[in-house]
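Handing you this structure, nothing more for now.
All protein chains of the complex are present and in place, except for one that has been dropped.
Here the chain labels run A and B in written order, and each chain numbers its own residues starting at 1.
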Amino acid sequence: MTFDVFLILNSIPTMIEGLGITLKLLFLSTVIGLALAVVTLLMRLSGHWLLTWPAMFYIYIFRGTPILVQIFIIYHGLPQFEFIREGVLWPLLREPFGCCVVALSLNAGAYVSEILRGGVLGVDRGLHEAGKALGLSTPHRFIYITTPIAVRLAIPAYSNDFISMLKATALASTVTLMDMTGVARTIVAKTFAPYEIFIAAAIVYLCFTWTFQRGFGLLERYMSRYVKKDA
Amino acid sequence: MSVIYGWLDEYFWGATVVLKVFGVSLVMAVLFGLIGSAAKLSGNRIAGILAGGYTVVFRGTPELLVILIIYFGSAITLTTVSQAFDPDIQFIDIPPFWAGALAIALVVGAYMTETFRGAFLGVDYGQIEAARALGISNFKTFIYVRMPQMWRLALPNFGNHMLSLMKDTALISVIGLEEIVFVAEIATTVTVKPFTMYAVVAVIYLAITTVLTLAVAGMEKYANRHLETSR
Partner (left out) sequence: MGEEARVPIIVLEKVCKFFGQFQALKDIDLVVNKGERVVVCGPSGSGKSTMIRCINRLEEHNNGRIVVNGHELTGNLRDVNAVRREVGMVFQSFNLFPHLRVVDNLMLAQKLVRNRGKAEARERAMHLLERVKIPEQAGKWPSQLSGGQQQRVAIARALCMDPAIMLFDEPTSALDPEMISEVLDVMIDLAQEGMTMVVVTHEMGFARSVADAVVFMDAGEIVESNPPAEFFQNPRNERTRLFLSQILSH
């Protein structure tokens, strides 16, 4: 067995071609997922069963099943129905890229809404009371007191979820998308040098996870600048 | 709906495979987590660096990629090694079951390393001093004083890692393990009812994760029983 370091170095530029799709998937599903998460969170906090139950059901379904299965249901499964194939969403759901964005966004929405809820519940009750005692209205308390503190509390968990999302984009290769993992699998099929090629891909992923982790670390430090260090 | 009945046997066997992978993988992941966290806390520089590298690599690489590397990589290695002894051997690969179980155990073990480390550090330092004052050796302190207290702190995260592990088992279908996603693929080619077939997979996963969630909740209640106040 030979281990060809040059093959690793040579394959990295090819791998970068798949990077575009990986990052596009990550960006779109993060943004859409965050929007879904906020809506779901507000539904859960509303306290009205007509809003909380659907939100909880949505979270339950998407946290309880593998993302791979979600992608397969949306990509392979939905075309089983006539009304999907003739519906307005068909141009989106016909493409593997659209399906992956839908699946990853829905998944992120469910997870992130729970993370944000954890942040909101972590805000000290005394601060609500102080806000009330000063006569701040409920929306004002939510915007100026709860939100900034909840966001700070949620960042570590959110950063983990963001990294999970990056890793989940690799599943797009299972529905023929040429993301980074997809490109790597194609090269391996040609060269049959799995160690070199897959490790090259792993190195590129690691660079990104490391960078994102650093970024979130800095963000967290900035958001926590008012917290006592030794506490 | 009746199309499902013809496939119930296959789904059932697929589900037992899922549970077997899960069991084997969980044992390995806990071992990796304990070894990793002990290495990180040992104060030994080399052990610390190795454990640090382990967690960075396996938390930062997509699970799918890790599975592909272990499966195809081990096949190449095994074939080369055995051809050195007997040139007539054509090709050897390790079964997808073991490759997949090892791969997801490595990933989840990396997460558990961090969880266990945090939990060990969460145990009051006075406990260690008290054990020391009684003349208990470091190793025995680790086993009898720190471990039992650490479990309680690690449980919530540990539960989440178990759920991830369970959902990661779906990925092993990509390297040909005959579990439920694989069954759904075959069933789809025969029945042309992809949504129905993958929905069954989702329901099975949902059922298993629900049971797991309830089990973890029960364990947490048990672990915290000494904290319940008498009123």
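Operating definition for what follows: a residue touches a chain if its C-beta (ideal position, glycine included) is under 8 Å from a C-beta of that chain, and two chains touch if they have at least 3 such contacts.
What you see is a predicted model, and the numbers here were worked out from it, not measured in a lab.
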What chains on display are touched by the one that is not shown? A
One chain isn't shown here. Among A:20, A:54 or A:148, which residue touches it? A:148
At which residues does chain A meet the chain that is not included here? 124, 126-127, 129-137, 140, 144-145, 148-149, 152, 225-228, 231
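To be clear about the criterion, only the chains that are shown with their structure count from here on.
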Distance from chain B to chain A - Cα centre to Cα centre, in angstrom: 21
Chain A partner contacts - residues on chain B that touch it in the complex: 56-57, 59-66, 68-69, 72-73, 75-77, 80-81, 163, 167-171, 173-174, 181, 184, 188, 192-199, 201-202, 205-206, 209-210, 213
Sort out for me which residues of chain A touch chain B in the complex. 1, 60-61, 63-70, 72-73, 76-81, 163, 166-171, 173-174, 181, 184-185, 188, 194-195, 198-199, 201-202, 205-206, 209-210
